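With one protein chain held back, the other chains of the complex are shown just where they sit.
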Amino acid sequence: MLEDLKKYVYEQNMRLPKLNLVNFTWGNVSAVDRNKELFVIKPSGVDYNKMKPDDMVVCDFDGKAVEGDLNPSSDTPTHAYLYKHFKKIGGIVHTHSPWAVSFAQAGIDVPALGTTHADTFYGSVPVSDALTKKEIESAYEYNTGVVISRTFKERNIDYMDVPAVLVRQHGPFTWGETADKAVYNAKVLEIVSEMDYHTLQLTRKSCEVPQFLLDKHYYRKHGRNAYYGQK
Amino acid sequence: MLEDLKKYVYEQNMRLPKLNLVNFTWGNVSAVDRNKELFVIKPSGVDYNKMKPDDMVVCDFDGKAVEGDLNPSSDTPTHAYLYKHFKKIGGIVHTHSPWAVSFAQAGIDVPALGTTHADTFYGSVPVSDALTKKEIESAYEYNTGVVISRTFKERNIDYMDVPAVLVRQHGPFTWGETADKAVYNAKVLEIVSEMDYHTLQLTRKSCEVPQFLLDKHYYRKHGRNAYYGQK
Amino acid sequence: MLEDLKKYVYEQNMRLPKLNLVNFTWGNVSAVDRNKELFVIKPSGVDYNKMKPDDMVVCDFDGKAVEGDLNPSSDTPTHAYLYKHFKKIGGIVHTHSPWAVSFAQAGIDVPALGTTHADTFYGSVPVSDALTKKEIESAYEYNTGVVISRTFKERNIDYMDVPAVLVRQHGPFTWGETADKAVYNAKVLEIVSEMDYHTLQLTRKSCEVPQFLLDKHYYRKHGRNAYYGQK
Partner (left out) sequence: MLEDLKKYVYEQNMRLPKLNLVNFTWGNVSAVDRNKELFVIKPSGVDYNKMKPDDMVVCDFDGKAVEGDLNPSSDTPTHAYLYKHFKKIGGIVHTHSPWAVSFAQAGIDVPALGTTHADTFYGSVPVSDALTKKEIESAYEYNTGVVISRTFKERNIDYMDVPAVLVRQHGPFTWGETADKAVYNAKVLEIVSEMDYHTLQLTRKSCEVPQFLLDKHYYRKHGRNAYYGQK
């Protein structure tokens, strides 16, 4: 069942250690089959070195495993919630990459301070509200999805324009049209978090980019008038 | 004597350079045989590249070498003291990993600022008191064990809930049910020290996680209700 | 056409990932043939691992591709402008190397704080003015060249003495007599940006080097009285 998707999800998971985005087993990638309303995700707590494509777990949009011998990632209900509510996304990534986590722990957005950011994220990457005691004590991972979704609604951010969030006190989730793009976005978020950290230490002057620079760089790479790369 | 344990301790020591936790010979792992009241530890000042399983030294709980041609680690009396007083631990690690050392030198606990920390350490990793002149001038390494143990008693911390300490002006010791877990804890401490350093530079607001988040994440991975990973 | 130059430009581009100056496809090197008034540049958005010498694109000084199946780098008009106006340069490099970007985002020159800097750059590496809305909305990449050139004119800096600039809110461009030297300068800029960042965090005292130290080190390596290296 979904053998090609399992292989693809396996390969996307294996990019995380290569891109220096995970330590130990602390990260996961999933990808969705929209027709079947199923997604494939990394098993929980399995070593990247020992993992095989067949270890990937197939889940439904309630986060229930429907195939596979292993437990799916403990973050599965978050992925399920996001696939259900962010209908345009094809893949999701969660990591504990250290620069992004530092902003998540500090409760500070990763601001758009330059073109590196604007090429990928159309505005600040938001930090979510902290989950409440009640949200944590019941259905924690599901509620993580709820809080992410609420953050984008309340702050009026289009989740395809800014395909990333920092869950407060936790770390980054990113997504995209495909799992491949979600992994790319996870790395870009880590890179701009590092750049922004150093920028904010160098100066206390506000240095967010103006809207017109954000427009220029974002639309140079996205949408119908994009002209970066090859046709 | 204890050939299997020597091989195991050798392998756990070799993980330290692979995990970027040591420079030169600055680190050591030991593991205990509780029935025999003996432990096996790395020899002192021997190059990781030249070390063999047979070079490991067997010591008793007074820190005396009972087998082996080489001197045991100069930190052996600290290990011996900890095995004697922390009766549930199976392995101990000492390193000079740079982020953890920075907190030890500054005399600041590594606070629980996020889920990366809460997954492994059930609260702040404490910095010990500095050793006094008297404690340093006689039986220094033994007294390092005394100070570690005193820190956990005075601050009422369960050494199995927070299996790590920063010896002030020195560096980290970690432990666990097994040497394998102690090495894991040494790496996690280094990772969260790095994250926390950056968080504390980003904001001066208090950002320790609430008790209910600590509970959720710690017990997601520990104890009978743990649900992370595979059965 | 220009087969040797294509091979050379390919090789210089491949140095960028080896020197840890680029992530993904975020960088480009070009080199010029002054007789033919043509330059060769990396194609836009092509993976370093898949790129071949034949993929390099030949462009004229108006930034038009005159040979090659692929689109040239989106930064081509900036390169073209610089070749036209900085007549002594033979190669240009653009990267998003993180330490240099941090200064560009903060809007702060990389100051000459030591001999590492003075060996290569005869004074501060300037940060340019931000491009205006108008400059960004029409002919953005061309205007990036205009702003770079204006920066050197207004601040009365010789572009051969300081072969590097930080485009504000964007990142570094470097150049040199050859593309090889431009790549070298890109790496030196990244190294001194890192050193200077840490120096500026350690002290708020002014610590720019005096003119006579700048003279000594710069001319130890440049000009007719240079005595560093082999004849």
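Labels A, B and C are assigned to the chains in the order they are written; within every chain, residues are numbered from 1.
The criterion applied here is as follows: a contact is a pair of C-beta atoms (placed from the backbone, for glycine too) under 8 Å apart; a residue touches a chain by one contact, two chains touch by 3 or more.
These numbers come from a predicted model, not from an experiment.
Q: Which shown chains does the hidden chain touch?
A: Within the full complex, the chain not displayed touches B, C.
Q: Which listed residue (B:Y8, B:F39, B:Y83 or B:F103) would be found touching the missing chain in the intact complex?
A: The single option touching the absent chain is B:F103.
Q: Out of B:L21, B:V40, B:L113 or B:L131, which residue would touch the omitted chain in the full complex?
A: The missing chain is touched by B:L131.
Q: In the full complex, which bits of chain C touch the chain not displayed? Write them out.
A: Touch set of chain C with respect to the missing chain: 113-116, 184, 187, 191, 194-196, 198-199, 201-203, 205, 207, 209-210, 212-213, 216, 220, 227-231.
Q: Since one chain has been left out of the picture, which residues of chain B touch it in the full complex?
A: The list for chain B reads 23-26, 43-46, 70-71, 74, 96, 98-99, 101-108, 130-131, 133, 136-137, 140, 169-171, 197, 200-201.
As a working rule, only the chains that are shown with their structure count from here on.
Q: Which of line, ring, star, complete and other names the graph you get from chains that touch?
A: line
Q: Going by C-alpha centres, which chain would you call the most central?
A: Located nearest the centre of all protein C-alpha atoms is chain A.
Q: Chain A and chain B share one sequence, so how far apart are they rotationally when you fit their Cα atoms? Give it in degrees, rounded to a multiple of 5.
A: To bring chain A onto chain B, one rotates by 90 degrees.
Q: What chain lies farthest away from chain C once each centre is taken as the mean of the Cα atoms?
A: The most remote chain is B.
Q: How many Å are there between the centre of chain B and the centre of chain C, using C-alpha atoms for each centre?
A: Their C-alpha centroids are separated by 46 Å.
Q: Could you pull out the residues of chain B that touch at least 2 other chains?
A: None at all.
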